[in-house]
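The other protein chains are all here in position, but one chain of the complex has been omitted.
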Amino acid sequence: MGGLAIGSGGEFVVMAGPCAVESERQLLRTADAVAAAGARVLRGGAYKGRSSPYSFQGLGVEGLKLLAKARERTGLAVVTEVLCPEDVSVVAEYADIMQVGTRSMENYSLLAALGECGRPVLLKRGMTARLEELLHSAQVIAASGNPNVILCERGIRTFETATRNTLDIGAVAVLKTVSHLPVIVDPSHAAGVRSIVPMLARAAAVVGADGLLVEVHPDPEEAMSDGEQSLTFDQFREMMRDLRRYVPISRGCEDACLRAFAAEGAAK
Amino acid sequence: MGGLAIGSGGEFVVMAGPCAVESERQLLRTADAVAAAGARVLRGGAYKGRSSPYSFQGLGVEGLKLLAKARERTGLAVVTEVLCPEDVSVVAEYADIMQVGTRSMENYSLLAALGECGRPVLLKRGMTARLEELLHSAQVIAASGNPNVILCERGIRTFETATRNTLDIGAVAVLKTVSHLPVIVDPSHAAGVRSIVPMLARAAAVVGADGLLVEVHPDPEEAMSDGEQSLTFDQFREMMRDLRRYVPISRGCEDACLRAFAAEGAAK
Amino acid sequence: MGGLAIGSGGEFVVMAGPCAVESERQLLRTADAVAAAGARVLRGGAYKGRSSPYSFQGLGVEGLKLLAKARERTGLAVVTEVLCPEDVSVVAEYADIMQVGTRSMENYSLLAALGECGRPVLLKRGMTARLEELLHSAQVIAASGNPNVILCERGIRTFETATRNTLDIGAVAVLKTVSHLPVIVDPSHAAGVRSIVPMLARAAAVVGADGLLVEVHPDPEEAMSDGEQSLTFDQFREMMRDLRRYVPISRGCEDACLRAFAAEGAAK
Partner (left out) sequence: MGGLAIGSGGEFVVMAGPCAVESERQLLRTADAVAAAGARVLRGGAYKGRSSPYSFQGLGVEGLKLLAKARERTGLAVVTEVLCPEDVSVVAEYADIMQVGTRSMENYSLLAALGECGRPVLLKRGMTARLEELLHSAQVIAASGNPNVILCERGIRTFETATRNTLDIGAVAVLKTVSHLPVIVDPSHAAGVRSIVPMLARAAAVVGADGLLVEVHPDPEEAMSDGEQSLTFDQFREMMRDLRRYVPISRGCEDACLRAFAAEGAAK
């Protein structure tokens, strides 16, 4: 992925961006801001699986093209979710990393299709999957021909209601012990509220996670999904500054930084 | 489905058969036995999603053909799982009811594809899906053009280890209150051990469930999957006799009964 | 207990009454009504452990005296909760059955104190206790000198929010297999809403439970606690009528019945 190595024990790789790609302006502004702050990968959903026929379905191929445009502009790699085997080839055409969402962790036809896509796969833990089940799904992808799997802990479903899910920080420690695969953490879905996202990110950094997957939005209040757990640009920058105390993180692209500030200024 | 109405408030419809279609002999013997005992639908997996590339994958189309053969012979309707959108049309060619497994409850591309299959859909609750999420998935199918959805409670994942899952019997009562859809119960996956399956089946019968989905195998010890939770023919017959005290169940086909006994005799 | 045998395989014993003893009028009216409908045991809390210093603490000894008065009047046995070792002797003076609440299942000093109280103990399962832990607590009581323990399944804590707890109906089946102790079910706390209490009670009856513990209140809307899960007198009578289709239940005391109706008439 253009010189980017996740899980090599070197850089702590931060993937950031909106839950859903909503528009060119929303995506490019976010890409600029997260690149400036030190992210190395842009996240953004073009296909939204959780939607009913009555709600926002994602921009589809149009969204993929916007992600590619943002990559060109910022140098960020792109991670985006693929929902079904039919979409694997089109998503692989635009994305650098193929994301398997929580609801798809045991979608074996999808996992098998990803075995031949030629891209690394970011595999999110199912909402109540045991770690052995997560590792089993990783093996299914590997056995289909693709050993480049990145595991993602994103919180599990429990009885607690103060947070959307319960981040299983011990899972990261266990996975790093029993598996050689890179492990990243999604503090946004674990928390469900943005105020504690930076704390969960810190915890991930010190227990040995290889990176993060974080939701960032130019205007969380207006986000089409997951707004309440998305960080603003300022909050993201502050989180990145804070994380550098614990792990090596890319300094961020100054040019992109300037462009982002300019874009933000122009937007006011 | 050939005069079979599930959820009409009349007959309590029992669907029974092996976890996986393993061979012609295994399937036909089971079909005979469950038909004789009063089942109206034959269950059996032709595609096995939970398998790794190294384990049994199911017989595929060959399995579907065996199911159709068993239907011809016994008059049972056929329910079988479909794992991905690509398989919907071939499964719909052979099956009377399309099953969406626990791991696929939020596989929205599959749900959407089932909207146009022209067959009723048996939708199993996700391992830790809330009831509102189960109903949401049912709506996705309905919104895609198929209102014939049968909900299936099959136990949820909890901390308890004495059973494989925890049958949420209250879910049946709630679903019958808030939805007009038929609700059936899978006591086999809820229990995980055959000894308590008949008790869970009874509970399902009296709280208003419209039927059951039960695993039955000629020789559970030799089953390729889920053997420990499969009933023997004798246990299934006894369970059906017991359930007739609580709900109206088909008497069973005497001819099939005789054939089944003959087949069993010949097998010894 | 005056000829009452729980778990003998004969009568299905229903224990009913308000969550908390609130007043003489409330308790006696309820006792009359549940006795008339066939309950054999009156439940009612005199000590309310869940309360903060700012909320209703229960009537204490005064409540125990009212329970004893209701017993004299109706012939019902009395079950009531004891919260701490210091209260064991005073509660044992008035109650026929000593209840250990969900929050106290692992209060070992309480369990030990109950070993010498000379009364049967109704032991409620902890909110997320495994069955082996419930049985362990029963053994602690037995080992302290009191083998008369009644186990109570009352729903466990899960992620589901449609019900207050998830009734683990399979637990009843398992407990009846692995233990010789009587098992009763509390459908009120499991449900959390009265509408599905009768369905859960039915399920309990057919899976082999030896009885029920049910909340009933003259005016649930005005109850000081647990009103939303308490049955009205009419709902309780209807539930009892329904349950007689499945299990042998006492016919109810006609005299008490008449008194109850008279009391209700006078109250209007």
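Side notes on the structure shown:
A, B and C are the chain letters, set down in written order, and residue numbers restart from 1 in every chain.
As a convention for this text, a contact is a pair of C-beta atoms (placed from the backbone, for glycine too) under 8 Å apart; a residue touches a chain by one contact, two chains touch by 3 or more.
Because the structure is predicted, anything quoted here is derived from the model rather than measured.
Shown as candidates are C:117, C:140, C:223 or C:253; the residue that touches the absent chain is C:140.
Taking the complete complex into account, A:156 is the one of A:35, A:140, A:156 or A:231 that touches the chain left out.
From the options A:30, A:74, A:109 or A:128, the residue with contact to the chain not on display is A:128.
Interface residues of chain B facing the missing partner chain: 128, 157-159. In the full complex, the hidden chain is touched by chain A at residues 128, 130-132, 156, 158-163, 166-174, 177, 190-191, 195-196, 199-200, 202-203, 205-208, 246.
Considering the complete assembly, chain C touches the hidden chain via residues 49-54, 83-86, 103-104, 106-110, 112, 126-128, 136, 139-140, 143-144, 157.
The definition used in the following text is that only the chains that are shown with their structure count from here on.
Counting every residue number used by either copy at the chain A-chain B contact, over half are found in both chains.
Rounded to a whole number, the gap between the C-alpha centres of chain A and chain B is 37 angstrom. Rounded to a whole number, the gap between the C-alpha centres of chain A and chain C is 50 angstrom. Residues of chain A in contact with two or more other chains: 128, 157.
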